[in-house]
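All protein chains of the complex are present and in place, except for one that has been dropped.
Right after this comes subunit A.
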Amino acid sequence: MQNRVKTVKELVVNMGPQHPATHGVLRLVLELEGEVIKKCTPYIGYLHRGVEKLSEDLTYVQSLPLTDRLDYLSSMVNNVGFCIAVEKLVGINVPERAKFIRTMMSEMARICSHLVWIATHALDIGAMTVFLYAMRDRESLLELFEMVTGARLTVSYPRVGGVRCDVDNEFLDKLYKFTEEFPGKVEEYETLIDRNRVWLKRTKGVGVITAEEAINWGLTGPTLRGSGVYYDVRKFFPYDAYDKVDFEVPIGKNGDIYDRYRCRMLEFRQSAKIIKQCIQKLPEGPILAENALRIRMPESPLKIDKKDILFEIYTEDKQIQEFIQKFTEVYASVESPRGELGFYIVCDSSSKPYRMRVRAPSFVHAGVLPKLCEGSLVADVIANIGSVDIVLGECDR
């Protein structure tokens, strides 16, 4: 009997993988003392489908639908990212019209994704009404996606060298109308939560990441910008038509949940602005590069300086040296709603990628959770998970 009496000081709670607020199948093991979190350990991999490995057995074009399933809330951006990487690899020039269409679609996807984010984030904190309002507006965007691509969630619309099909005037009119109305809708959400004392209490000064920490953790996207760091792939390494449209990158100051929330709210408006400009500036012309259907994989070897001493030391074997030199590599990144989404492809001149890796922002953001959660309360865990905006499909791949 004596042995059975234990003094329990800490309570270990498994939050997830099936939990309404872990935004997918994230599992957090929380060690609690009362309601205060002493230790938080995220476990991922419950949604692992081996997308990167699968794509090694598929051609580049066949791999495209797999990228949809990574970040299913903004599949368009993932498609674009992958296409840009392949285009960079094989050196295809995308027609202007296709570039504008992609930009437009990427921003639509950004709004869609942010809408799901504000919906779930607000729901996590307890404001259910915002959830339904945001879902209502997302619906109109999904309908627009459906008009052009035939799909709502996993669109597979961009192609290597352009896009699959052209947009018509009806679509553009509807989209323009949406961009006109949307800022009003954003105001609606803000009325509900922005000046709400409960909301402010739950978000201001909670889950603070300083600019330095954010950079050290490798955070990107609104999560980084909330901490006041000015970095956006769209501005620094413009792709598609981002250098031809005018937009601002909103940044925060304190790096708390509220600032990250504000950043995304301001991005709503910027995205609407970009879409509007794209519609106005949309040029005529083809939507697919001429040589897109006759892609030749690069045969140029990987440019490694043979005099590089390190290279010599590590690869003394002549065979290995020759093997390595068969390859060429490419990394291209886009600004997904969550942050920098990068595709790294190693090509061995065949029609299939030799290796593919995805730099998923969600994966990096999931890593920062322990830092955010430790020392805070159970309710803050929920708010923090929402504020870094992770999608587990992308995180687990």
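Just so it is clear, a residue touches a chain if its C-beta (ideal position, glycine included) is under 8 Å from a C-beta of that chain, and two chains touch if they have at least 3 such contacts; residues count from 1.
Going forward, contacts and distances are computed from a predicted model.
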Could you check which of "Electron transfer flavoprotein subunit beta", "Heme lyase CcmF/NrfE family subunit", "Serine protease" or "NADH-quinone oxidoreductase subunit H" matches the UniProt name for the chain that's left out?
-> "NADH-quinone oxidoreductase subunit H"
From A:77, A:125, A:241 or A:275, residue that would touch the chain that is not displayed = A:125
Which positions on subunit A touch the chain that was left off?
-> 11-13, 19-21, 32, 35, 122-129, 132-133, 136, 192-193, 196, 198-199, 201-202, 377-382
